[in-house]
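Please read through the structure below; I'll follow up with questions.
One protein chain is absent from this view; the other protein chains keep their places.
By letter and in written order, the chains are A, B and C; residue numbering begins at 1 in each of them.
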Amino acid sequence: MKIDIDYIARVEGEGSVKLEIAGGKLKSLKLNIWEPPRFFEGFMAGRKFDEAPDIVARICGICPVAHMVTSIRAIEKAIGFVPSDEIVRIRRIMSLSQIMASHVVHLYVLALPDYHRLGMITGLDAEIRRLLRMKEVLNGVTAAFGGRALHPVAMVVGGFTKLPARDTVGKLISGLEGIRGDAQDTLKMIAGFDTPLLEPETEHVALSGDASSGVIISDCGLRTDEDAYGNAFEESELSYSNAKRTVVKGRGSLMVGALSRLNLNLDTLHPTARAAAREHGFAPPVKNPFMNNTAQAIEIIHCIEECITLLDALTGKEHFVRPALREGTGSAVTEAPRGLLYHHYELNRKGVVEKADIVTPTAHNVLSLEEALHKLARENLDLPRDELVLQCEMLVRAYDPCFSCSVH
Amino acid sequence: MHPLKPAKAVLKNIRQETADVKTYTVQVDGAFSRELSPGQFNMVGYPGVGEAPISFSSLWEDGCIGHTVRSVGAVTAFIDKLAEGDELLLRGPYGKGWPMDIAKGRDLLLVAGGLGLAPLRPVIREVLQSRDSFGTVSLLCGARNEKNLLFTDEYEAWRKKISLFLTVDEAVTGEPWGHSVGLITGLLDRVKPDTAGTCAFVVGPEIMMRFVCRGLMLRGMQPADIFVSLERRMKCGVAQCGHCQHAGFFVCRDGPVFPYAQVTGLMDGML
Amino acid sequence: MYGNGMTGAPASRISDFLVPKASFFRWLDSLRESFSVVGPVAEEDRTVFREIASADELHMEYASTMLSPGKVYLYSPREDLFRISFGKDLTIEEPPRSPVQRIIAGIHACDTHAVFYLDRTFLGAFRDPLYENRRSNTMLIALNCSAASRNCFCSSMGAGPFLKAEKGYDMLLTDLEDAYLVEIRTERCRVLFNADATQSADAEVFRRKEEKERSALRTFTKTINTDGLDRALRENPEHPVWGRTADERCLSCANCVMVCPTCFCHDVVDELSMDMKTVRRYREWDACQDARFAEVHGGNFRARRTARLRQFVTHKLDQTHQYGVFGTVGCGRCITWCPTGIDLTEMAKAIQTRKA
Partner (left out) sequence: MTRPRLGFFKFSCCAGCEFQTFYFQKHPAETLAAFEIVFAKMVLRGGAPEGPFDLALVEGTITEAWQADELKKIRKSSALLFAIGACAVNGGIPALKALAPELEVEGKVYKNLSPIHSIRPHPVDAYIQVDGYIRGCPPGERDLHEALTSVLAQKKPGFLRCAVCVECKLKGNICILTAYGMPCMGPVTNAGCDALCPTCKRPCYSCFGLMKQANAPALAKKFRSLGLSESDIRRKFTLFDADAALFSKADKLNED
């Protein structure tokens, strides 16, 4: 028997899963990411350094900020620009608002309908209202500093070209305070769903607690700096998928994202987030990838608090310095909503990109996702076909993969 | 009263004239002006869609006014989809119409190209009603082909009191066509205007008006005796939005009917 | 040539005062209780007109602003006309008229003339109630200019640097170093005026005003010869300067029109609500430089960039039969804010001297 899931709906981008079952055994399973390549790394060569963040934003419509922040960090390292504390703070606010907004879309629009066996979210009115309340506030934060929430413009190499007025910042804070309850309700909702039992073996990788450290750690003892990314990870091309896949050198698959972050850094979270985790029985190590959704919901609770603290700390000063040109090379790793994101640039003395390299969270996750799918299918071959298909899709969606990103 | 505030009107009757032209008989509420003159126009529209200037193709008749509209764009295509009994919005009347007082007592030559017949229809009606106030009245009427002729069922009545000459660019139906084929300028020789006593009203595409007016001048008419009706984009109808400005004239307020002498040779115009 | 303003009855008696600046600004500050006071304020390195929170914010010795206060505060960039609701019945509501009483302080002579020009459009044969409401709720405190900016040519247009019109505004200020000569033009302003330490202005004060005007006039570097100007432009619609400027420099960006204090054109837009229940009908500034502006079914009267550029320039320098005055007040904004610096006075000169 062959099962072809031609496209997986409610994820970002195009991917399919093909299973071959013979004699009650899973013969093969392939996750094919057929999202067409756009060749970002190819056409970035020849573009100016200050265009890079605007270009890479278009890798992904759901996490443009993550790409921008990462590329800006890498480029600033390349040209020797050191951002002020204020700039670092605002970039973190941007990242947090994006992580939350992305999680909210993922939890409500992409994942939630499965639990209600629905094709899409329409009909779940209370949930839609909660989603829209949260979206309004979170997009508002991104837009206040970025100009717009999707593909922001005010965040550039050198800082932020314009800051919102003081009273706008006040409104953002009260907005965030206003959705604390919604965040708790979101976690309650997600943690309340039954998820299939699945415990695949993989290495959980994330940045160490301080998000701006650039230090990558794992539950298998990995510890490396973003500059040495290439020594620790290895990327390879596949014949059946446009996305490349990345492994931990000498070991194998890895998982990045909310679940890994919480497994590694739960103790650095805000107390309310830790309490919420405890309350819902989230105790590392959590190996079930379906629990990624719960981890995301816990993260939202944390991010709201961190965001409020940072907004409170804004000074409104030193938000932009025109950067000077310099030849150089820079790498950066940040936590995108879906996990580790790596950007690397080589600039010539005119500030033109000579080489660009981008490894996205989904590229990091592809192998562990495929392995997990394998395990899920193997252990559930007795399920009715439709249910098996749905569970496979749910697992893919739990990873919150971004196929557009992974191919780019 | 806000000059831009539209009044509600109800479509009492819709008549398909040609494939893309319909005549709408419209009942307007009581406040609408009784003083309408041929050649004036309304801003006709629908909320959410916008407004467009549309000439009167009939003035007050049985408590209704008439508009004849070709579906070409946002507003007109929307109107095209309405049905009898539907509401629409309009405001007016706007602009200077045909100078009927100048025409009275003289020979009158009416030249209409295509939809240009619509704004001349009230003139024809007035002539028919007070036939004695005018001298010889001729109507030259051109269309792309037979299928594009407007108001065909009224021709017989018109012919009883005025001379009607028809021409089409090309005959397409294959039915016998007992009239001219060719540009409307070709009809000018059929009427031989009495150069001193004739007054001409010309309306149609600007390029057609150009050649008709030149033809009339070549046949001895004076520019001051020729009147044309111009079409420009309009958003307000009250000389404020500026869209219809034509070398300093507001077509909505100073026109749409102008003495040819006033608008010939202006930049960005074809006359 | 100008001066058919419409506001307020003329002051019943000559009311000209010499007022120490401090005292004048104290008076202006006191008006903030019942008026929204708008004036020139320095923001970063530019001056803009906005509502002030204190007279200390005023920066009265400003060069021309990007947008004129009249165009922004009397004829607003975007403004709701009606709210139409579908329901059982169509209802058409006018938004409530703004009750705001406003003072525009420090409006230059050219911009005051530009207001008179807008009056001709919005208070002509058809009166626009929104404009009319704001015009009569707004007091204009005009200010004579003591120096021209690089692109000013108001002296050639009779619109500045000193304001000669006697009516159509409420008060005229002339900067006499530490004091203003305050000339009150309307009764409503006379009633309101109670600055302390005022003296009535004597002949000596007016002599100083004249001196100021002479010195202001000496600062002009840009001029235009208005003699036969309108005819010259009208008769040379195919002069090469049109096509050349349009091809090589004109961006069709419409900045000239948008900053022009006399440009009155606007679009009327219907915005449907997503639930299809209501329509917001509003107007917003539109520009003849936009290719869509003169488009009709089957053609576009100004499809060429040349024709659009020529429309703007001739509307300012030629089409005098429209309102009996030139369409420009000589503020020079279209020159200053054209990204490629197209200068209508230079184009006019090229045509007047028949130079290709």
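As a working rule, a residue touches a chain if its C-beta (ideal position, glycine included) is under 8 Å from a C-beta of that chain, and two chains touch if they have at least 3 such contacts.
Keep in mind that what you see is a predicted model, and the values were worked out from it rather than measured.
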Displayed chains contacting the withheld chain: A, B, C
Omitted-chain contact residue, chosen from A:Pro37, A:Gly170 or A:Gly316: A:Pro37
From A:Ala9, A:Ala22 or A:Ala228, residue that would touch the chain that is not displayed: A:Ala9
Absent-chain contact - pick from C:Arg135, C:Arg190, C:Arg281 or C:Arg305: C:Arg305
Positions on subunit B where the hidden chain makes contact: 48-50, 73-74, 77-78, 81
Interface with the unshown chain - residue positions in subunit C: 44, 46, 48, 66-67, 72, 77-78, 247-255, 258-259, 269, 271-276, 284-287, 290-292, 305, 336-340
Missing-partner contacts on subunit A, residue numbers: 7, 9-14, 35-43, 45-48, 51, 54-55, 57-62, 64, 105, 109, 113-114, 119-122, 128, 132, 135, 139, 147-151, 153-154, 156, 161-162, 237, 239-240, 242, 352, 355, 393, 404
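Please note the rule applied: only the chains that are shown with their structure count from here on.
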Centre distance in Å when subunit A and subunit C are each reduced to the mean of their C-alpha atoms: 52
Multi-partner residues of subunit C (each touching 2 or more other chains): none
Contacts with 2+ other chains: residues of subunit B: none
Residue numbers on subunit C that touch subunit B, as the complex places them: 81-82, 84, 86, 90, 92, 94, 121-122, 124-129, 234, 237, 263-272, 276, 279, 281, 283, 286, 288, 293-299, 301-302, 307, 310-311, 314-315, 318-322
Contact footprint of subunit C on subunit B as seen in their complex: 2-6, 8, 47-51, 70, 72-73, 87, 89, 205-206, 231-233, 235-236, 238-243, 245-250, 253, 267-269
